[in-house]
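Removed: one protein chain of the complex. Kept in place: all other protein chains.
Now for subunit A:
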Amino acid sequence: MRFLLLFSRQGKLRLQKWFTPIPEREKKKIIREMTTMVLARQPRSCNFLHWKDLKIIYKRYASLYFCLAIENHENELLALEVIHRYVELLDKYFGNVCELDIIFNFEKAYFILDEFLLGGEIQETSKQIVNRCIESSDMLQETMEEYMSKPAF
């Protein structure tokens, strides 16, 4: 996997994870291109696009677009499952996750992602294990150090 982007229907970026080193300017360009391309798609289109030498897998969940770029030899259908798994993890953690959760707790979204994927590959295939690890890390933060504010609403 090369990168994962989350953006709203208005094209506002909510999360960006890059799995290969890319200069800042290039990242901005890619984000613009992805949002333009994906937002232009018809409602019941195929979830796969071709862009340069990559395959772009995208899926909309409520008001958020998840956009994952994979190499040509990777499995598109599995990539859809990867996106879905990440959404499930967020959902379990936040309880009926919505875009606002990810906006106000973006660092948590990253922490969860970092327990699921690593270096562009799947790190843990069990949902329960990922959830348990996040909870333990959170606990570590709370018990050992000062309290980091939980979602306030």
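In this section, contacts are C-beta pairs under 8 Å (C-beta built on N, C-alpha and C of every residue); 3 or more make two chains touch, one makes a residue touch a chain; residues count from 1.
Throughout what follows, contacts and distances are computed from a predicted model.
Undergrad: Considering only the chain that is not displayed, what protein name does its UniProt record carry among "AP-1 complex subunit gamma", "Dynein light chain roadblock", "Golgi apparatus membrane protein TVP23 homolog" or "AP-2 complex subunit alpha"?
TA: From the choices "AP-1 complex subunit gamma", "Dynein light chain roadblock", "Golgi apparatus membrane protein TVP23 homolog" or "AP-2 complex subunit alpha", the unshown chain carries the UniProt name "AP-1 complex subunit gamma".
Undergrad: What residues on subunit A make contact with the chain left out of this view?
TA: So the residues of subunit A touching the unseen chain are 13-16, 19, 21-23, 28, 42, 44-50, 75-78, 80-82, 103-104, 106-107, 110-111, 114, 118-119, 121-126, 128-129, 133, 136-137, 140-141, 144-146, 148-149, 152.
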